[in-house]
Each structure stands twice: as structure tokens, then as C-alpha cells.
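Removed: one protein chain of the complex. Kept in place: all other protein chains.
And now, chain A:
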Amino acid sequence: MRPLTEEETKTMFEKLSKYIGENIKLLVDRPDGSYCFRLHNDRVYYMSEKILKLATNISRDKLVSVGTCFGKFTKTGKFRLHITALDFLAPYAKFKVWVKPGAEQSFLYGNHLLKSGLGRITENTNQYQGVVVYSMADVPLGFGVAAKSTQECRRVDPMSIVVFHQADVGEFIRSEDTLT
């Protein structure tokens, strides 16, 4: 485990800012204690200072997970968000998409979201903007990327993709063995 380098921090923040914008500040500077990002096995974990200090007692090869996994760095140095980060992204999300109850299951099985399943969408969403996907009952289901802007969404036919799937809470079951 080690702190992120400046470059890694930048890559991760750029990815996070696609979903929560400048709200990253609220994750970095929390009033309820000192929280930090740490890299372990190419994965970025977000944890409190207290947990970090406790985790130092565990040897590197035995440590599976600590705090909350936000995502991982690929071999090419890109940052991929994991579904485990949803708890921290959902409250601060700037752009949201609500899924109709009928399309919820399809999304939770890892499919893209079609226009027919789109319940609501935040006004002024741009194309390729990171969005957090909610059910109509305001339960966060996952996140993705807007395939069309809000304006375009109104015009396209019902079978076209409006949100590209990135991660959904179904992964907690589907990829149970790889999520940390």
C-alpha cells in the first residue's frame, strides 16, 4: 500500500470529476475526520486515517481490501471506476438518469440503457457525460456514460441507446470474486 503519485491522483480525479464534478473536494476534505486514497494491488482504496493505521499491521500479500475500493488502474495507466465506489458517487452526482421499473432488470444485467427505459434525465446533460443511474424510487443502481445529450434524447427513436452501461449493482453478484 502506498499513497498515489501526483500523476495517478490526477488521472483518478479526472475520472471522478466526470461524475461528481468539483464535489471531489468533499471527499478529500471531510469535516468528520481525515480520509485518504491509497493504492494497493493497482486498486485505489478510500479509507479513514484510522483504518489505514490499523491496516498497516497486515502484510502486503495478505491484505485483500481496506476501506472502499474506488477502482483500479489498468496496465496502460487509465483509471476504471468500480461499482463499490457508487456509495460515494451517488450522493454527489451532478447528472442523473432515472430508469423505468421495466428496464431496471435489463440494466442490472449489464445492458446499455435504451430510450424506451429512460424515465427521467437531468436537464442539460452533455453527450459522453458520466451519469449515475437511479431507479424511479431513487435507489442508485450504477453508473454509465450518456450516449446522447438531453436534447437529443427527446428526438431519438425508442430503441436507441441513451446511456452506456459502465457498472451496476448486479456486479456485486456477477463478479463477486473479483470485486474487493
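Of note:
FYI, a residue touches a chain if its C-beta (ideal position, glycine included) is under 8 Å from a C-beta of that chain, and two chains touch if they have at least 3 such contacts; residues count from 1.
Criterion: contacts and distances are computed from a predicted model.
Hidden from the displayed complex is a chain whose UniProt protein name, among "superoxide dismutase", "Armadillo-like helical protein", "Ribosome biogenesis regulatory protein" or "E2 NEDD8-conjugating enzyme", is "Ribosome biogenesis regulatory protein". Note on the undisplayed chain: of the listed residues A:Arg38, A:Lys94 or A:His165, the one touching it is A:Arg38.
Residue in contact with the omitted chain (choice from A:Thr9, A:Thr122, A:Ser135 or A:Thr180): A:Thr9. Residues of chain A in contact with the chain left out of this view: 1-3, 5-6, 9-10, 13-14, 17, 22, 24-25, 28-29, 34, 36, 38, 49, 52-53, 56, 123-124, 126-127, 149-151.
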